[in-house]
Structures are given as C-alpha cells and as structure tokens.
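Only one protein chain is missing from this complex, and each of the others stays in its spot.
What follows is chain A.
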Amino acid sequence: MDYTVLILLLPFLSFILLGLLGTKLKPVVAGVAGTAVTGIVAVLCYATAWMYFSAGRDASGVFPQVIAWNSEWLPFGGNLHIDLGFMLDPISVMMLVVISTVSLMVHIYSFGYMKGERGFQRYYAFLSLFTMSMLGLVVATNIFQMYIFWELVGVSSYLLIGFYYTRKEAIAASKKAFIVTRFADLGFLVGILIYGFYTGSFSFTPDSAVMGAARTMLPLALGLMFIGGAGKSAMFPLHIWLPDAMEGPTPVSALIHAATMVVAGVYLVARMFPLFIGYAPEVLHITAYVGAFTALYAAVVACVQSDIKRVLAFSTISQIGFMIVALGVCTSADPHEGGLGYMASMFHLFTHAMFKALLFLGAGCIIHAVHSNEMSAMGGLRKYMPVTHVTFLVACLAIAGIWPLSGFFSKDEILAACFRFSPVMGGIMTFIAGLTAFYMFRLYYCIFWGKENKELHAEHTPHEAPKSMTFPLMFLAVVTLVAGFIPFGHFVSSDGRAYDIHIDSDVAALSLCIAVAGILIATWMYLREDRKVADSLATKFSGLHKAAYHRFYIDEIYQFITHRIIFACISTPIAWFDRHVVDGFMNMLATVTQKSSWGIRQMQSGYIQRYCIWFLGGALGLVVLLLVI
C-alpha cells in the first residue's frame, strides 16, 4: 500500500505550488488545482478504506494495524527515535474518510463562497496545507509524529482564521486561537517527553515489559497529553478560542472548527485509549467530567447567542464534550462490558463531522444571502432558499437526535454508555441532548421562520446560493440521512472485534422523547412572529440570560487573570529586570569597551608628524636609557 504516501504528498505539493505560484495563477485555475488534488486524495482515501476493510480480519478477529510506510527520522540515544510514517488502523482509516470528504466538500463550496475574494489562491494553498497536516496527524505512527502534525494543524488554523488579515477582529481571533492552543500544547509536549522518558519509546503501544517502571508516571503523562487535546478540542476552560475563531471564512469554520481539527483531541484520547484504560482509568474518568461540564456549559451558552455562527460554535463545543464523555465513561476495553463508549465516540465523531459541516456550510449560504451573521437580519428565509432550508433542517434533526438520521444512532450509543457508567451521568447527558435539540431549533426557527426583516430584505433580496455551494449541502445531507445505518461497530470498536450496534430501547425512547420535547418547546417559543414567551423569560431571568449571553464571563476572567495578575504582577517586574539589570549589564560592558577603544584609537591618529614625535621620543628615551645604564 505504498500509494498511501500520496495522500500526504499531494496536498503538500499543492500547498507549495499554490503558495509559491499563487499570484501568477488565475484564481479559477488555483481553485480547480486545489480542488482536483483534494478530489484525488479523497479517492485515494476511499480506496485505502475499501482495501483496508476488505482485506479482512486476522486470526484473533481484529483488523490488523498496517504500517504502509515508515522511516526513522530522528534517532536519539538508546532505543528512542522519532519515526515518520503512515499507519492504517480502523480509526485512522475512518478519519481519513471523514477528513477527505469534508475537505473536498469545503473545496467545492469555497468556489461559490469565496468567489472574487482577494487572496483566493492563498486561501486554497492554506486549505491544502491544513488537509495535509490533518491527514498526517491521523495516520501518525507514533506520538511525536502526531505532535508535529498537531502543531502544523495549529498553524494552518491560525492562517485560515486570520485569512481576512485586514480585519482587526480576525487578527485578534487568530492570535487568540494560536496562543490558547499553543499553551495547551505545552502540556501535550511535556506529556510526550515524560512518556518517552519512562517508556523509552514514542510508540502508541509500548512493550508491556518496560511498563513496570513507567506505570506510576503514566497517568501523569496521559493527563498532560489530555490537556493538549483539551486545547485543540476546546474543552472548558480552554474553549475560549473557538467562538472567536468564527471570524474566519465560513467554509473554514466548517472544515476546521467543526468537523476535523477540533476532534483532534478526541482522536488523541481514542488513540491512547489502550493506555488510558490499561494504566490510568481514573484520568479517563476525569476527562469524562471535563467533557460533561463543557457540554453542559456550551449548550447553555448556545441557547442565548444571537450570532448564528457563534451558536454553531458552542454547539460544536458541546458535541465534542459528548465525544469526550463517551470515551471517558469507558471502564474496560470490551465493548460488551463497558467499552461501548469508545465505539460511540468514534461513531459520533463521524456523524457529527458530516452534519456539523453541513450546518456550517448552510450557515455560510445564509450569510452569503443576507450579508450578516446576526439572527435579527434573518427570519422567513425558507421562501428564498429552499435547498438550504431543507438541508439545514436535516442537519438540525440529526444533531437533535431524531430517528432515522445519523445523529440519533451515535448519540443513542453515547447515552447508553453514559447510563452504563452511572445513572447521574446518563441523566445529565440526556438533559444536554434535550438542550441541544432546543437551541438548534431555536436557531432554525429564527433563521427560516418568524418575522422577516422586511427593510433589510427589500434593499437586498436573499437568493439561493449557486450550485457549487448547494451541491456540498445536498451531498452532506444525503450522508447524514444514511450514515446512521452504517454498521459502525463492525469497523471500529474498543477491542477491534466486530460489535453489533443494538439500540437500547429505553435509552432510545428517553432520548427521543427529550429531543422531541426540546424541539416542541423551541417551536412553541420561536415559531410565531412575536416570541412573547422567549422575551418574557429573558426579562424574568435577566441575570442568567445576560451571563449566558456573555458566555458566563469566561473571557473576562481570562482577561483579568492575564492582564491584571500575570501581566501586571509578574510580567512587568520581569520586564523591568530584563530592561534595566540584564540589558543594563550588557550595555555597561559595551560602553566600557567603546570608551577604551576610543582611547586606544587616539594613538592611531593618521598624522605622520604625531607618529614622528612618538618615534623621536622613543629614540631619545632609548638613548637616555643607554646612558643611564
């Protein structure tokens, strides 16, 4: 399977080509080139997936891990070395399919959305870079390669968020995203180093022989790695960058901040799952609590936001919380015993990527039509944009968890896993699932129903998006419709053996009921034009409403801690010390050297006569000396 290397090389070449020659090419040519490369990559990924899964299971009934290509990149002393390679196993193949599909759809969609933008070629170059690094991340053969591509993903995310580099908000958002995730990656790096030091390798599956000594340090290493994952996956309290990242172009939000990059943290935990379950189950449960809190927090905030992309961003945070919870509630590697969450998490990752990309791309169409992110500029758009309306509705139903859409199946598995862990966790997650249904349908009604903003629409009538934008919507909607019936447990499960997904009827009935209840409440509150109920609730609980609208002031707390405490109390004195003491010492050395050299230089005046006087003086001095002696 040597050709799999092309999956990484082609987007990289495309990035180099478009990045260097971008301005020489016509925008259309650059776009077609980038899209064609991504198309080829997608085909290769599908072929890889087909060949991998059709190759069958080995004797123990699992899909074997295939190292398609590997090379030692950086050897250290002993057995420690960093490899670069291409590993195929069920979850990496699944991720290849997800990433290439969403990336291809976003490439096609961007033709319509980014048409006429300045820097069109640059945009496609960055998309290629991102695709390459994300694919490299999932196929990494060892944790260090994963880290390298992890950082590349961070960089390309930074570049794409700050794509509109003339806008102040975009620059601030890109910096915020980069710094926050980079800060979290520090934890990841330290975790990797501890892991490498104690186990003597960077491999995902170290020898169990050497694990004896490493056993005590492994929970710490895995916990630190999870901090890195929490940064990328926007777990509380490192989630603050994701809502701001919506300043980037909407297709970028769909690709990076909904479907692929933000699930990197989930993927990391899934990748380290055997170690988590074997050596640090308590750390795994901590991740579950972090995920559950994040899911709840983000769902509450999403209920009151007025910017549609912000709502989607918080819904993404909440759904990633679901995936983390599903991984965290695993108590064993056997899916029949307590490892169901692993499969559920990966399944939800797969379905969520599809319908969340669909939601973001739909939001992009709406923004394209009304030229605003605010809900107040929308309302009653269903007449103008039928395709967007239907596909958006499909995605909303899927995320709310309505049968037979894909979200129902994956969310049901997650809830079943949670209930198996503890009824409290199951209850909380079911409640959050209800909240999800509520805020998604609030969003849906506010956009497509309700009072039309007649003044705004009179001067600029909304219109359906061009074909290049509606095609990805329809494609993803079809995927969302059928993806639930994929026998996902046959491909991915915590111990690798085939697992039949069976719907737990109690949990399914409960989650379906609460989802329908959420939808009905949203319908009751937001379908009509006046929205009396919603307004009266907002005034009744104005404190809560305001706090949730301001995201519970987390950003302000960060602002306070960084500016008032860290900058003022630590950074400023250190800066003073640096400027005055460290720099002062160096300046003193320089001044002394300069002064003394100035003195010595005076002897080299260049006046021949002055030299002669010295010469004469010297000669006379010698004579006197000879006479005296």
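Definition applied: a contact is a pair of C-beta atoms (placed from the backbone, for glycine too) under 8 Å apart; a residue touches a chain by one contact, two chains touch by 3 or more; residues count from 1.
One rule holds in what follows: contacts and distances are computed from a predicted model.
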Identity of the absent chain, which is to be given by its UniProt protein name, from "Cytochrome c", "NADH-quinone oxidoreductase subunit K", "Branched-chain amino acid ABC transporter permease" or "Peptide/nickel transport system substrate-binding protein": "NADH-quinone oxidoreductase subunit K"
Touching the absent chain when the full complex is considered, from A:Ser60, A:Ser505, A:Thr539 or A:Gln604: A:Gln604
Contacts of chain A with the absent chain, listed as residue ranges: 604-609, 612-613, 616
